[in-house]
Every structure is written in C-alpha cells, then in structure tokens.
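In this view, the complex is presented without one of its protein chains, the others remaining in place.
Chains here go by letter, A, B and C, matching the order in which they are written, and residues are numbered from 1 within each.
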Amino acid sequence: MTEAHQSARDQTTSTQTSQAPDLSVRIAGLVLKNPVIAASGTFGYGREYEGLIDVSRLGGICTKGLTLYPREGNRGRRLHETPSGLMNSIGLENPGIPAFIEKELPAMLGLGPAVIANLSGSTVEEYQEGARLLGATGIDMIELNISCPNVKAGGMAFGLCPADASSVVRAVRKVSSKPLMVKLSPNAPDLAGVAQACVDAGADALSLVNTFKALAFDIRRRRPVFDHVTAGLSGPAIKPIALRMVWDVCAAVQVPVVGMGGIAIAEDALEFFMAGAAAIQVGTATFPRPSAMIEIIEGLERFMKTEGIGQLSELSLQGKY
Amino acid sequence: MTEAHQSARDQTTSTQTSQAPDLSVRIAGLVLKNPVIAASGTFGYGREYEGLIDVSRLGGICTKGLTLYPREGNRGRRLHETPSGLMNSIGLENPGIPAFIEKELPAMLGLGPAVIANLSGSTVEEYQEGARLLGATGIDMIELNISCPNVKAGGMAFGLCPADASSVVRAVRKVSSKPLMVKLSPNAPDLAGVAQACVDAGADALSLVNTFKALAFDIRRRRPVFDHVTAGLSGPAIKPIALRMVWDVCAAVQVPVVGMGGIAIAEDALEFFMAGAAAIQVGTATFPRPSAMIEIIEGLERFMKTEGIGQLSELSLQGKY
Amino acid sequence: MAETAHCSHDRAFLPGTIIANPVIYEAKGEGAVSVLKVSWDGPESKPGQFFMLRLVRSGVLLGRPISVLDHQKGILSFLVAERGAGSRELVQGRPGETIELAGPLGNTWPSMPDSTGASASGPGSAVTKPLALVGGGIGIAPLLFLSKIMDSADFRFFAGFRSRPYGLESLPSQNLTVATEDGSAGHRGRIPDFFNPAEYRAVYACGPAPMLRRIAEDCAKAAVPCFISLEERMACGVGACLGCTVRTKQGNRRCCADGPIFPAEEVLFDD
Partner (left out) sequence: MAETAHCSHDRAFLPGTIIANPVIYEAKGEGAVSVLKVSWDGPESKPGQFFMLRLVRSGVLLGRPISVLDHQKGILSFLVAERGAGSRELVQGRPGETIELAGPLGNTWPSMPDSTGASASGPGSAVTKPLALVGGGIGIAPLLFLSKIMDSADFRFFAGFRSRPYGLESLPSQNLTVATEDGSAGHRGRIPDFFNPAEYRAVYACGPAPMLRRIAEDCAKAAVPCFISLEERMACGVGACLGCTVRTKQGNRRCCADGPIFPAEEVLFDD
C-alpha cells in the first residue's frame, strides 16, 4: 500500500470539519480517500492521462483488464460512437499479468490512488493463476471481471448465470486474500441472482455495470461495424438503466456496491449514491473531458458542504421505496 | 380497411420502377404502403400531429395503449429527459376501449395509414374482452402490449416469462381473427424464449422493443423522480441495445419482426432492416422533430434508389454472421 | 365563465434562423435571460401560445416549450430564462444559427370582454373594471404579448421579480406595478401583496406555481375570474404523449393541448 492510501486511511478516523467534507469510503477493508475510481479499460495503467489531470487526486484506478497470458485484442474496428454512447470491442488487449507486474505496476503504485487490478480469464484456472500472481504484489484490490462482452471465451460467459459466477469467485477467493470485488454484467438474465451468488462465494464487494451487449451496422459497407458483430455499449446513454441495476443489486446484497455506467458529472454520481452505491467508477466520460473525475470529486465535496452531509452513505434511499 | 390501404395493397403487385422504389411491406397479411409506423404512446390517436406533418404519408399508426376500462394513468412526474433518452411513466392513461371505438377510431380510420390498436390489460380476461371489442371494428391489426413497464398490474408482467406470454397470446388469438402482433419487453430475461412462446401461441408478428426499465433520482428533493420509482427509457440512447435484441429475435423466430428503439433518422432504420426487421416504428424521435418519420420514409426511398434495392428485405443480414 | 380559446390547427414544424439573442439580464446564482428573435415562415401566433424550440446543433434530446413574446411580420420573439441545459442552449444560440420550431401550440388567453362584454360578468363584478395581467419572472412573456394587442386603458400589468426587473420596456409606465423580493426596484415583496383582485374584472396570471396558487385563492375569495398559464414538462407539445398532465376537477388535462391556460378554479394544485 502506498503512503497516499495510508494517509487516506488515517483521515477517516479524524473528525469531520465543516471546512473539508470527508469523502473517504471503506470498501472491503480498503479505504479510498474519495469514492471516485477510474473504470477499467478507460484509464490504461494510470499514467496515460498525466499532464492532462492531476491523477493523484483520484480515489482509485482500475487497470485495463488483465489476463494471465498476453492478448492482442480484436481485429477490425474497435470503437463506434452512438447517441450519448460508445461501443467498444477492444477484446482485452493486454501484455499479460507477468509483464504488467514488471513494467506497469511499479509506476502505478506510486501514483497515489488505490490500485485495483481488473482480472479476466478464459478458464477458472487462468483466473486463479492470475489472482495468485497479483496477490503477491502491492495492488490494493482485485476486480474480478466476469462481464466482458467482447471476448469469445470466458469473460461475460462467467457472469451470465449464478452457478458459473460462483465457481470462478470461489476459486479466486481460495487463492487470494486481497480485497475481492466482482464486476457484474448488465446482460445477465438474473442479475440479483448472480450478485448473491458472488457474495455467497466470497466476494467482498461488487461493481456494476460493465457494458451492454449492443449492435451497430455500417450501412455503406452493409456489414456489422465490428468483426465480432456485437460490442459493448457504455457512456451517458446507459446511465438510467445502470442506475436501476445498481439500485436492484444494492437491495439484494449486503456488501458494498461500486456503481458505474454513464456517470459524467457530480449529479450523476449523487444519483448512484442515492441508489445505495458505496463508491462509483467513471469510464467513458473521461474521454471527452479528462477532468470529469476531478470535477465530480469537487462537485461531491460542494454538495456535501451545502447540504450538510457528513458521509455520502447518508444519501442512500435503499429501503425507503 | 381504408382506401389508402387498398391502394397500397395493389401497389405491391405492380412491378417496381426505377422512379419510385417500392417501400410497401406485408406483415401478417396486412400490406403497409411503407414500413414506417408511429409507435404506441407517442402519436396519440393519430390526429395530434396534424398541421405539423402530413400524417397520411405514414405506413401505420399504433394507438396509445388501450385497456378495456378507462385509466387515469400515473400521478406525479411523467417525463424525464436523460442523455439522448427519455424516461416516461404515463401509466397507460386512456379512455377505455369502448370510448376509443366511439370517439377516436372513426377519425383515425380516415387518416390513411394502417390503424394498429395497442392493447393492454391487467388480466387475461381483460385482454381477451378488449380484443373481442377491437376485433369487431375496422382496425387493421392488434399490437398486444405485454411489455409496459409503467403499470403495477399486468403489462410487462406478462412479457417477462414465456409461459405468461403464451397464455395471454393464446387467449387473445382465440377471440380475434385480426392480424396479431405481440410487443415484447427488452426487460425479459429470456427474450428469445418469450418471442418463440408468442409465435407458438399464435402471434402473426412481433414488435420490439418497448422501453427499458430505468431509474432516475431528483437530487434536490432526494427522492426518485417518478412516483413509481422506475420508469421506461426510450430514444436514441437505447438504439444499439434495441438493435441487438431485434437481431437476436429475428434469428430466433420465423414471423415478421417490427423493430424499434431509438430510430431517429433513415440510417437508423436501415440498421434495423439489416438486422432483419420487416418494418420499423418511431416513437421518441417524433417529439423533437415531428417530421422525423416523413424524412425516414424519404431517406429509405433515396437509399433504395441509389443502391438499386428492390425490396427492403434484401438488406437483411440474418444468417450471414 | 369565459372559456379559454382553442385555436385552429394552423401551425407548422419549420426551421428558422436566429437573428438576434441579446442577454438582457444576468445575476449571480441565477440564469441569464435573453430575448431570442427568430425569423420564421410559419403561421401567426396568438398571445398565450407557445412553441417547442430546439437548436439544430443541440446537446439535448427534446425541444423546450417557450411562450411567444411577440410575433410580427415573420419575426418571432421569445423571452428565455436559463434554468437547465435545454434553456441554457437557447440563451446561447447565436445569430445565424438554425433553430427548429413547432407551433404555435396551445390555447390563448380567453377573449377579453370589453366594457360591454358579458362573459366575464359574474356576481359582483363591474364590467368597466380593467383586466389584471400578473406575471412572475419569466412568466411575464405571454402577458406582454397580450398587453401589446390591448388598449392600454383596459389592463394593469403587475410584474414580480426576485431582483432587478427585465423585459418591461414595452409597457406604459402608468399601467405597470413592479415588485422585487429584494426591494431593488418597485415595491419590496411579492406581487400578491400589492394587488387586490376585486379591482379587476378578471385576472390573467403566469409565473411560479406558489404565486399562481396564491393568486387563484385570492381571486376565488373575491369571486373574480382567474386564468392561469401552467408549466409542465413536455415531450411532444401537441397532446400525443400524455406527459404534461394537469389535474383538474374534470379529470386529467394535457397542459400542452388543453392548456397551457386554464381557469384557475378548475385546477387541482399538487400537495
């Protein structure tokens, strides 16, 4: 754990002054200095946005999805903009966990925000081995990605039914004592069931949503835009549905839930806290406005001050409707 | 059937000239002069947009959702705009089928476009009695709404699982010989299963998607925007997901599928034809641009001309990916 | 009781061009207010009617309902106050830009009985009394349009603002009473405090809901006919979506198509 985290942890015990509201949150034993986390796949390995924003101010950073073995990712078009949305088909391009640990992690640990390793795999064994390697490093948390819609084997497949989700979470839990957050797919027919299964299998926290399975055609070329036909939809377009799903999952489980999906401004983040989220992630919104997360942190602070809120958790409306 | 439909029917048998492409489509025995239909709940009873556009040019018009007994609809806020999307919680406000038949239908039948009655109910019996009454009128088709997310009893409940969907479709089929289209919910965990169940129970066609279950909070008042907490999301935001669902359902069933969800311009409509849709509906896009459907008809015509397409069905990519 | 006037379907959806859009009011913590002028080829408007407005280059989905401030020789004017993203865009629209307009929509202020008229004469009302036009903030717009086509002897205009007044230049000063909450101009306080309905043969009002409610109550007590222009969120603006419900004693009404002007006595105010 870096010093920045340590000092964030200390802060939570200090009494809240009216000057600076206390934005710190505790998730699965890990204290974040604020609840704003860069979403996996949208913030590289933490340094790509240096120079454009003060990265050290973020609560946490999720790495690009990591797999045990290096992956080239998908061929063909990888991005397609839709109204207030972005479709992507990256296909988990990454250098593999050993190379990540060697080349990216050391610098990432020095940035300040909590480091959350987003872990994917094609088989339970691959997930397990990845978790074992990551468990021996200084990362703060594992985010188990069972919800990537853009790879053929694994990924989302594990997140679609409670039994599969359970098996991979249980296997990873066995080999890792790192705080374990499981990232859910909005494409699961029984989302609450998957959520509960993950918790029962040992997840310390849940995060959602990953991208929605979506489709686009290129009408000039008369073929799908993406080589894999479907791709994942993110961005402000999905926010109202993502928020509903976070609300449903918060109602279903007792562990902290990290909400995401289309959050672009502080007001969006506040809606997720009202839905019961313990923290939030921001992905797509960083692309057009690299400062989005910083402005969200500042906006949350301002809101807490004006409304006299001591902890963001006070905002939750769970149980009231 | 009105004269306009009759002449549209005649047109389909005429040979296609390079001057005016043939946009007519046949769905469940009904021929529409073009495949652009006003979506239920967004075009009133057909006359509300008179003066703003030439309503007679549309292929068809779906009525606001009708129930046997009059309904007041929901209290509180009914509309909420989101990025490229619209949430609504109207709650099926309507005068009841007898009043519709007496006061709205006669004028509606004179407009020109095919008249499609969107039918809802709380019980199988209510659906059945509604279908019986509508069956005795001049309407061209029944669109069975088993997917409205905004009413407590009935509506979406029937559309969420294959068995329930089957029972209501079978009951309505029994009492009505009108062409029967069933409107599916994107919130169904097993969409293809529901689709197949509807077809097995006698549906002549399917339409989708209805609105997505979504949530919004009013952060000033610290409560949900809508009295019913959740509401239905429509508009361009949902298009990429709706298109994927239409693609999936077209692959699963053999009956014509009418696609909708966020269609705003001719290019959007073309994507749905590429997904395999036989016709399309336009809802939310009419609000900001009443001329949207007219421009879509003209855009489809232009595209067919430039690309030398005889029938829109040639665009379907079903079976190729 | 006078009926609100329903107009024919002489309306259109057409693009227009912004010819001017000066900001006439700006204050800390409040949105700006501009006078948006658009050259537009559609049919004439009547006072009380509104348009659905949307810039072609827009970041919002829906048009926004805005009352007509004036409509002469193909030039439509609006008074636009910045509230959220949609109205902010309208305030920021620049000369030369294309804007799409659907309208004119909705009903108009009821036909105004002159001194010989009968429709406003209820028990105790004197037919020679003038009309009271009561606007709160941006709510002055549809009343200003009405005032422009009326004989100035036949109405008095009451305008209330939070702070500095705006948009009142067209009014003869002898017809005008101004109140501001901070006392920065005219009377300090709220319009209902400076206004006795009994002195008027009818009251037409537009503004924030609490103001309308208070005026409706005062008019009811004084048995003076009162018509209020209501605001609801709108999607279609033409009666098709049933999103803009106003609850009345006669059941649900659509603000856009059955209103926006309603007899105050029929409206059921929320909670």
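In this text, contacts are C-beta pairs under 8 Å (C-beta built on N, C-alpha and C of every residue); 3 or more make two chains touch, one makes a residue touch a chain.
Quick caveat: nothing in here was measured; it's all calculated off a predicted structure.
Novice: Name every shown chain in contact with the chain that has been left out of the document.
Specialist: Answer for the hidden chain's contacts among shown chains: A, C.
Novice: Which listed residue, C:34, C:58, C:87 or C:229, touches the chain dropped from view?
Specialist: Checking the options C:34, C:58, C:87 or C:229, the one contacting the hidden chain is C:58.
Novice: Out of A:57, A:132 or A:289, which residue would touch the omitted chain in the full complex?
Specialist: A:289
Novice: Give the residue, chosen from A:66, A:90, A:160 or A:246, that touches the chain omitted from the document.
Specialist: That would be A:90, which touches the missing chain.
Novice: Take the complete complex as the reference. Which residues in chain C touch the chain that isn't displayed?
Specialist: 57-59, 89, 92, 94, 96-97
Novice: Which parts of chain A face the unshown chain closely enough to count as touching?
Specialist: 41-44, 48-53, 64, 72-73, 75, 77-86, 88, 90, 93, 235-236, 284, 286-291
Rule of thumb we're sticking to: only the chains that are shown with their structure count from here on.
Novice: How are the chains arranged in terms of who touches whom: line, ring, star, complete or other?
Specialist: Its topology is that of a line.
Novice: What's the farthest chain from chain C if centres are computed as the mean of the Cα atoms?
Specialist: The chain lying farthest from chain C is A.
Novice: If you count the C-beta pairs in contact for each pair of chains, which pair comes out on top?
Specialist: Answer by contact count: the chains A-B.
Novice: Taking each chain's centre as its mean C-alpha position, how far apart are chain A and chain B in Å?
Specialist: Computed from C-alpha means, the inter-chain centre distance equals 36 Å.
Novice: State, to the nearest whole Å, the distance from the C-alpha centre of chain A to the C-alpha centre of chain C.
Specialist: Centre-to-centre distance between chain A and chain C: 47 Å.
Novice: For chain B, write out the residues touching at least two other chains, lowest number first.
Specialist: 82-85, 235-236
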